[in-house]
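A short write-up of the structure that comes next.
Heads up, this is only part of the complex; the chains shown haven't been moved.
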Amino acid sequence: MPGIKVDKNHCKGCETCVKVCPQQILTMSKDITVRGYFYALMADPSRCIGCRICAISCPDSAIDVVTNGTVFELFPY
Amino acid sequence: MNEDARTLFSRPESLNEVVTHYCPGCTHGVIHRLVAEVLDELGVRENTVGVAPVGCSVFIYKYLGTDFLEAPHGRAPALATGFKRLRPDMMVFTYQGDGDLASIGMGEIVHAANRGEKITTIFVNNAVYGMTGGQMAPTTMPGQVTTTSPGGRNVNDTGYPIRVAELLSALVTPNYIERVAVHTPQHIIKAKQAIRKAFTYQKEGRCFSLVEVLSTCPTNWGKTTEESLDWVESRMVPYFPLGCYKDPETAEVPDGAV
Amino acid sequence: MAKILMKGNEAIAEAAIKAGCVNYFCYPITPQNEVGEYMARRLPEVGGAFLQGESEVAVGNMLFGAASTGQRVFTTSSSPGISLMQESISYMAGAHLPVVIVNIMRGGPGLGGILPAQSDYFQATKGGGHGDYRLLVLAPSTIQEAVDLMMLSFHLAEKYRNPVMIIGDGMIGQMMEPVEFPEHHEEPELPSNDLWAITGAKGREPRVIKSLFLDPKLLDDNSWNLYDKYARMEREEIRFESYRIKPKNKILIVSYGTMARICQTAIDELEKDGVSVGLFRPITLFPFPSKQIAKEAKKKNIENVLVIEMSTAQMKEDVDLAVLGAKPVKFYGETGGLVPSPDAVKEQIMKLIKNPNDELKRR
Amino acid sequence: MAQYEVTLAGFGGQGIMTAGQLLAYSGMAEGRKVVWLPSYGPEMRGGTAYCTVVVSPDRIGSPIINNPTCCCVFNRPSFDKFAPRVRPGGLLLVNSSLIDVESDRTDITQLLVPANDMAMKAGNPKAANIVILGALIGASEVLSYKVVEKTMKEKLGGKKDLLPSNIKLLREGYNLARKELGKKEKV
């Protein structure tokens, strides 16, 4: 199953990933990081398709996309 | 379909594990990553020197894993020229903002491009002076409010925004010049292709290459990330049309240039 | 090697090549254009990099980039062009880069004139750019010396990892004199430039050449490290020439560059008339031979120190600082192309001998 | 011989600089110390061009010579500017082809040389400078005629076809000076 890992050290809470996720499954945390930012979370991890769009768009390279199972054929990047 | 357990996306090797000083949502970070990915893909990190500008990206040397020079404001193309002329075997790129490249550094970029220096310039156009707190840049949009155009840029007083890609493409020397943007995933993908092409041409010793990247500055635009990304599309792209302006493959040399 | 008659500018160019510097960036400006023209012919022959940049601002920064490779590089220019390089010079000094810059001075300020002058003394020695840095400054008085100092300058630049400036007036650039180049050029060994140069991060951590230190502690360290370098230069690099300094001299002339040669003629002629005067000629202008001048000036026989320059009394400040009131320091000079003749110098000396307590008409 | 200073002055294009350099090369060839200093001042374009050569047995101090031992003036403006500057007892060589006046100074030796006419006659119209150079050597004896001729052969070797004519003109200049000044040996 695909999913993302958000690095709380890098995430600055810009919400770009939330905006671009085609599945609209990302949301922001309620608590803040040591740097004072809300960070991105998967609200509904089960719906992630591993498309990498969030990661490609993240200005802080805070997102890793991982999978331990099936994903669709990915666009070349 | 594909069934392996694996990482589908992670930070490129050439991008250091360091938290940047960029503001939340600032697309300088995206552009850094694209450069890092291309360096990785071409396998040139260890044979590359970057030239950092003065501007928000002055610290790029902390973020990318190549050697770096830190240039005076606007002069990165001159440093790159000096370096490359002595080390044509190395890859040399400059990373410059619009204040840096299009204002104080106009002379240097025009001449580096005109000489056809075998270097690559990543030109980050965010329509404002980011680092110094939001003054008007040569690329500031008509009517755009900045700290030094508090009534909005008045084109009768300060002219129209400079379109760098078009301007440099007016030079005869055959170069590679393309304008891209990074405000949507689709644009990011195209931007990366252009950056790769730019570095590839350099690697082949073909020509000077410049990729102009439309970028955001949420902080000085006074906008949220989302508003900023939308503003690139609604205001900047119409005036700064995306696309390839010049390619050595197709460039023509005019009459009289025997 | 046999002596050949050469124009100063061309001799400077050839000297650089002989010293192993085959990289040169320039922008045309009188009276030093022959350097670039010579290099444009010679460097393709020896396989070096020649480039005429778009401006002195760009050239200063091309040097910056070029020096970062660890290879030798230099430029030549003249006064207004040197002013335009001040930002890049400050950056290169801050980043500890070895480069050589030759200033064949013309009269100033502004566009001024193109005739010989020594009016850029302050700019060269006090640092015309911003911040706490200095250049190592050398001042030849003959074409042969220009050749010798040119060849030395690259070594000094690397020894201290600091920009070195050679200043000469237009005569140094335009005169022809016989010169001799050494058969083999040898230099004391130094740690390899590869230890700091930018060569690609292969098998080592990435390197950055920079002058940005936002942490004030690091910036402070950098400034004082520079200061320490300058103190070391003062211990190790002072160069000067004494001419006819004798116990019977009442006057000690301090003069540099071509002006000092003119003083020598005056001194020789006076000697024939039975009037004996000594000359101290600083060759390093920074570090300045203060102690050495002080020693000469403090000798009992000396009544007056006489500074003669083609500027409005710039080096005089350094002589004042050296002598620190131990003896009166008088000044005579003309500037911007009105080169004082040996006769004019003689006249001033005679005045001072007659009336040791008078001020001289400053020109 | 003591230090000898020569200023050569004329229009740009009259070969002033070349004549001065030939003199300097010759001095070097004779083992003297030499300095050649061109004017590169405001007069550069469309005015007077001049250079100064110092030939000396000893180390040369000032390269700037206000009152040279000898002035060679090729045109009227140079005559006006430099004739008054010759050191008393010195030598003034006047290109009388283009200068129709004479100096009224009595404290110097003045020699009129119709250099352009002589060059024209020899079919080598640009060689007035060589005539004057010859006359200078003849009149001053600052260097031997031989060494100057040798230098000229080496340095103007490029223009091979003009060389015989140049040598002839150098000699003519020399001999004219000898004759006018009542000196014996000719070449």
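When the chains are written out, they are named A, B, C and D in that same order, and each has its own residue count from 1.
In this text, a contact is a pair of C-beta atoms (placed from the backbone, for glycine too) under 8 Å apart; a residue touches a chain by one contact, two chains touch by 3 or more.
Keep in mind the model is a prediction, meaning the values are calculated, not measured.
Engineer: Write out the stoichiometry of the whole complex as a formula using the chain labels shown.
Structural biologist: Listing the labels with their copy numbers over the full complex gives A x2, B x2, C x2, D x2.
Assume only the chains that are shown with their structure count from here on.
Engineer: Which integer distance in Å separates the CA centroid of chain B from that of chain D?
Structural biologist: 63
Engineer: Quick one: chain B and chain C, Cα centre-to-centre, how many Å?
Structural biologist: Here the centre of chain C sits 40 Å away from the centre of chain B.
Engineer: Could you put a whole-Å number on the gap between the CA centroids of chain C and chain D?
Structural biologist: Centres of chain C and chain D (C-alpha means) sit 35 Å apart.
Engineer: Which parts of chain B, given as residue numbers and ranges, touch two or more other chains?
Structural biologist: Not one residue in chain B touches at least two other chains.
Engineer: Which chain B residues qualify as touching chain C in the complex?
Structural biologist: 45-49, 51-52, 58, 61, 64-72, 75, 78-87, 90, 107-108, 111
Engineer: Using the touch definition from the top, list the residues of chain C that touch chain B in their complex.
Structural biologist: These residues of chain C touch chain B: 23, 25, 49, 51, 53-55, 57-69, 71, 73, 87-88, 91, 95, 198-203, 206-212.
Engineer: Applying the document's contact rule, which stretches of chain C touch chain D when the two form their complex?
Structural biologist: 3, 5, 30-31, 113-115, 170-171, 174-178, 258, 261-266, 268, 337, 339, 341-343
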